[in-house]
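Just below is one structure, and these are the notes that go with it.
Now for subunit A:
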Amino acid sequence: MNGGLTMNLTLLLYLIPSLIMFGCGVYGFMTRKNMIAIMISLELMLNSIDINFVLFNRYLFPDQMEGMFFTLFAIAIAAAETALALAIIINVFRIAKDVDINKINKLKF
Partner candidate 1 sequence: MPLSYTIAVIAIPLLMFLFLGLVGVKMEKKLTGILGCIGMLVTTVLAYGVALTYFFGADQGQMTDGVRQAVTVFNPDWLSFSKTLVVRMGIMLDPIAAMMLIVITTVSMMVHLYSLGYMCDHHGHAEKGFQRYYAFLALFTFSMLGLVVATNLFQIFIFFEMVGVSSYLLIGFYYESPAAIHASKKAFIVTRLADLFFLVGILILSFYTNTFDFFGSEVNGIAGMLDNPQASLAQAGTASFMGCSAMAWALTFIFIGGAGKSAMYPLHIWLPDAMEGPTPVSALIHAATMVVAGVYLVARLFPLYVIEQGAMDIICVVGAFTAFYAAAIACVQSDIKRALAFSTISQIAFMMTSLAVSSAGGELIQIHGGYGLGYMASMFHLFTHAMFKALLFLCAGAIIHAVHSNENDQMHGLHKYMPITSFAFLIGCLAIAGIPPFAGFWSKDEILVAAYQKGIGWGIWMSMVAGMTAFYMFRIYFLIFHWKEHKVHTEHAPADQPWTMTLPLIILAAISVVAGFVPAAKLVTWDGAPLHTQLNWTVACTSVLIACVGIGLAYKMYYKENPLPQRLADRYRGLWTAAYKRFYMDELYQFITHKVIFQGICKPIAKFDRAIIDGFFNMLAEVTNTVSFGIRKLQSGSIQAYVYVYFFGALLIAAVTALFVIF
Partner candidate 2 sequence: MEIFSNILIYFVIVPLLTLLGLALCSNRGIAAVRAVAVTGATALVGLAGWLVYMFLQARGAGDTSEMILRTDVTWYAPLNIKLALGVDGVSVVMIVLSAFIVFAGVFASWKMNPLPKQFFLWFYLLSTGVFGFFISIDLFTMFMFYEVALIPMYLLIGVWGSGNKNYSAMKLTLMLMGGSAFLMLGIIGIYFHSSANGQLTMNILEIARNNAIPHDWQLWLFPLTFIGFGVLGAMFPFHTWSPDGHASAPTAVSMLHAGVLMKLGGYGCFRIAIYLMPFAANELGWIFLTLTGISIVYGAFSACVQTDLKYINAYSSVSHCGMVLFAILMFNTTAMTGAVLQMLSHGLMTALFFALIGMIYGRTHTRDIRDMGGMMQIMPYLGVGYVLAGLASLGLPGLSGFVAEMTIFVGAFEHADTFRRVLTIAATCSIVITAVYILRVVGKLLFGAVQNERHRELTDATWEERLSTATLIICVAIIGCFPNFFVNIISDSFLPIVKALTQAV
């Protein structure tokens, strides 16, 4: 088993996909016009952060559980937030018949 493919699965390697996921989230958040798409991008970003919490916990402080608990709570809060946000979006859609963020500006002023 020693020959062939050998590599060390370091923390860095795990952090890179999380980083890319975050970047995708940013890109989506900035470019999409549909509010639901924006929410999806937001979920991506949140998820990448969750991953980071878990990774740091696992790699750097394996005896403790802070990272895990943070992720746990983050998931709970994310769920709540998404539910509310979607409720609002649906409500807005009922009124404005649209979910394009650039067209929903009537609350302003």
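Going forward, a residue touches a chain if its C-beta (ideal position, glycine included) is under 8 Å from a C-beta of that chain, and two chains touch if they have at least 3 such contacts; residues count from 1.
Selection rule: all candidates are chains of the complex that A comes from, given by their letters.
Computed from a predicted structure; not experimentally measured.
Asks: Please name the candidate from 1 or 2 that touches subunit A in this complex.
Replies: 1
Asks: Write out the stretch or stretches of subunit A touching candidate 1 in their complex.
Replies: Listed in rising order, the residues of subunit A that touch candidate 1 are 26, 29-30, 38, 101-102, 105, 107-108.
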